[in-house]
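Have a look at the structure that comes next, please.
Here the complex is missing a single protein chain, while all its other protein chains stay put.
The first chain written gets the first letter, and so on, giving A, B and C; residue counts start at 1 in each chain.
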């Protein structure tokens, strides 16, 4: 079966970069949640979620980003989000989550 | 509305080339039929139907190709078909139409 | 012959793996009305929000829920139906804040809490002329 959600990971000293591609919905969201939580607990670094190949997300995925943010804050770290497509950026604005995360162009 | 079927036309002295892109099904087939019949009657030349950007066709479209072939034969001309994707070429083989048309790679 | 608008219905199991099937069908339907790509994405998200909620709750009575699309000249009406009346008034929880803000922002009309109708909820999107 074709995989709907894929990851690529790049680590540097102070930043963990997660490249997310595909679709995050209720079916694929648990994989995203496990991936994010594992990364955060194992590395305790600032996290960049790179989304230029993320084609779809809805509240299920946004909720997981919020959960991840709470986790990162426990370690006094930040989540940066980059490369959001217009339709997805709109969802961050609608929900006010653009003020919780550090959104980069 | 996004257009499901598009054409590009290139004429030379002895050959009329029609580039077909998109999907041919029962909804878009009448446009294909008019286009082919007009070209054949107006030009009375050999016809090349270039299909490398044709993503979908079914019996509705194949029937129109056959109708066009009959028309071309009235003028003692030929239809060449090129660039067929594997899935579409399979349909020509299944139906035996690969023997009626001159199929080029 | 009939002048009543076209309707397309789709019934889906209460399972996460089929929400993407609803999105695919919705994109084909919205394309037929003439919505542009951006609006089609919005409609897909709004429909997914409802499907996800239904799938999350599940049903002890029904195997499937139904999405009914009514295609009007300049509007797509979408209603969700299910024989399980316990699913009426779907979004009544404080955890639904994200979904509710998304649906209300993306759709033009919606009735998210109905208890006296033969459907669970309704939403509409209107086709606007390009400025």
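As a convention for this text, contacts are C-beta pairs under 8 Å (C-beta built on N, C-alpha and C of every residue); 3 or more make two chains touch, one makes a residue touch a chain.
Bear in mind that the values here come from a model prediction, so they are computed numbers and not experimental data.
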From the list B:13, B:86 or B:105, which touches the chain that is not on show?
B:86
Could you pull out which residues of chain C are in touch with the chain that's been left out?
2, 4, 6-13, 15, 17-18, 20-21, 23-25, 27-29, 32, 63-64
Tell me which stretches of chain B touch the chain missing from the display.
4, 23, 25-27, 56, 58-60, 62-63, 86-87, 90-91, 94-96
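Going forward, only the chains that are shown with their structure count from here on.
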Taking each chain's mean CA coordinate, chain A and chain C are separated, in whole Å, by 26
What's the distance between the Cα centroids of chain A and chain B, rounded to whole Å?
47
Counting only residues that touch at least 2 other chains, which ones in chain B make the list?
none
Which parts of chain C, given as residue numbers and ranges, touch two or more other chains?
none
